[in-house]
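This structure is in structure tokens; I'll ask about it shortly.
Every protein chain of the complex appears in place save one, which is left out.
This part shows chain A:
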Amino acid sequence: MNTLLFFAGLKEAIGTDEVRLAAAGMTLGEVKEKVRSEYSLDQVNNCMMAVNEEFAPEDTTITEGDTIAFIPPVSGG
């Protein structure tokens, strides 16, 4: 299984900060699209993606146990 993490406005729109998904073998881009269509949330398109706490490109293949984070536009500082 894999853990999907959501933050900030995306977390509020989805209604939870964490979802479990069997994503092994999918690409990061496919996971992103699945979440976008399942929740009808175009704001997913604005997210950067991270796997195991590092930014990753969308052609990254997910392996068992990976933690996938949706990073909306950041605004620290």
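The rule is short, and it goes like this: contacts are C-beta pairs under 8 Å (C-beta built on N, C-alpha and C of every residue); 3 or more make two chains touch, one makes a residue touch a chain; residues count from 1.
Basically, contacts and distances are computed from a predicted model.
A.B. asks: Would you kindly match the missing chain to its UniProt protein name, picking from "NADH-quinone oxidoreductase subunit H", "Simple sugar transport system permease protein", "Molybdopterin synthase catalytic subunit" or "Cytochrome c biogenesis protein"?
C.D. replies: From the choices "NADH-quinone oxidoreductase subunit H", "Simple sugar transport system permease protein", "Molybdopterin synthase catalytic subunit" or "Cytochrome c biogenesis protein", the unshown chain carries the UniProt name "Molybdopterin synthase catalytic subunit".
A.B. asks: May I ask you to list the residues on chain A that touch the chain which is not drawn?
C.D. replies: For chain A, the residues touching the absent chain are 5, 7-9, 12, 28-29, 32, 46-50, 53-58, 69, 71-77.
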